[in-house]
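Have a look at the structure below, then the notes.
Left out: one protein chain. Kept in place: all the others.
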Amino acid sequence: MIYKVLTANRLGDGIAVWLNASGEWTTSLQEALVARHAEAEASLEAIGKRDFAANKVLDVNLVEVEEDGETIRPIRLRERIRAEGPTVGYGENAYAPTRAA
Amino acid sequence: MTKIWKETGFVENDAWALPVEGEALPEGARPILALGEFLEQMEASNEGGFGVLIAPADDVTKLAPYLERLALVALAFPAFNDGRAFSHASLLRSRLGYEGEVRAVGDVLIDQIPLMIRCGIDSFAVKNPTALKRLAENRLPGIDLHTQPAFKSAETGQRYSWRRKAS
Partner (left out) sequence: MYRYDEFDHAFVSARVAQFRDQVERRLSGEIAEDAFRPLRLMNGVYLQLHAYMLRVAIPYGTLNAKQMRMLAHIARKYDRGYGHFTTRQNIQYNWPKLSDTPDILTDLASVEMHAIQTSGNCIRNVTADHFAGAAADEAADPRPYAEILRQWSSVHPEFSFLPRKFKIAVTGSEHDRAAIQVHDIGLQLKKNDKGELGFAVWVGGGQGRTPLLAKKIRDFLPEEDLLSYTTAIVRVYNLHGRRDNKYKARIKILVHETGVEELTRQIEAEFVHLKDGELKLPDQDIAAITNYFAPPALPERPEGWANLAAWKKADEGFARWVQQNVHPHKNPDYASVTISLKPIGGIPGDATDSQMDLVADLAEEYAFDEIRISHEQNIIFPHVAIADLEPLYRALQPAGLGTANAGLITDIIACPGLDYCALANARSIPVAQELSTRFGSAERQAEIGELKIKISGCINACGHHHVGHIGLLGVEKKGAELYQITLGGSADENSSIGEIIGRGFEPEKVTDAVETVVNTYLAIRTHASERFIDTYRRVGPQPFKDALYGPSSKAA
């Protein structure tokens, strides 16, 4: 089954965030509130618009996810990378093995 | 609500109005004509004191024969990032030598006003609340040192020929 979560980037530092069940923006996708039906999606969208207008977040989007047991997994590779960070190392860790995406 | 601002301050009793489809002009208002209509009017009479609206895709040089009969040229910024009117203003002032009022209309925001002023625009139809507030406080976010000449004259003599300093 494909569900939705609401994601955005924080205004102050641009860090990718997801909306959790308490209506707060968390940096962990795994804490995101999963919308399993149309009403829940509409509610997420409304919160997204509100928080964008309130200048808390920008680039707000509903993205598709599936649930793999307890784990939330975005359908799109792009969103998986957003959730877990670059698949490659950086800085002093530039030679770290590439993470599977 | 829209207010008209010039560097001398907000203007009361501005008579100009952009015609709105299906609505009558406010009483006593002078219409700002679309370019096509203006050119027709130029042929139809010898009167002066007209106002014309230059849309982004218009050729502003078409106004050249009629500058004496123009009291206002309005330049449209339908979206603030449609930058064609900056060139219209520059050509109208520097190339055509128009000396009457040039007004920015449309999506006029505070951060673009200093650039508009340098291009020779001297009045602004403003409805954005932040812009209105900043203009009322006379707090424009421009930079007084310039690294290129523009229509609005500024002091030369800043070592290189392309530099200017706002007077």
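Note that the chains are named A and B in the order they appear, and that numbering of residues resets to 1 at the start of each chain.
Methods note: a residue touches a chain if its C-beta (ideal position, glycine included) is under 8 Å from a C-beta of that chain, and two chains touch if they have at least 3 such contacts.
Note that the coordinates shown come from a computational prediction; the quantities given were computed from them, not determined experimentally.
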Touching residues (missing chain, whole complex) on subunit B: 56, 80-84, 86-87, 90, 95, 109, 111-112, 114-116, 118-119, 130, 141-150, 158-163
Residues of subunit A (touch criterion as defined above) contacting the omitted chain: 9, 11-16, 52, 54-55, 58-59, 75-78, 81-82, 85-92, 94-95, 98, 101
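Heads up, the rule we're going with is that only the chains that are shown with their structure count from here on.
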Report the inter-centroid distance (CA atoms only) between subunit A and subunit B in whole Å. 45
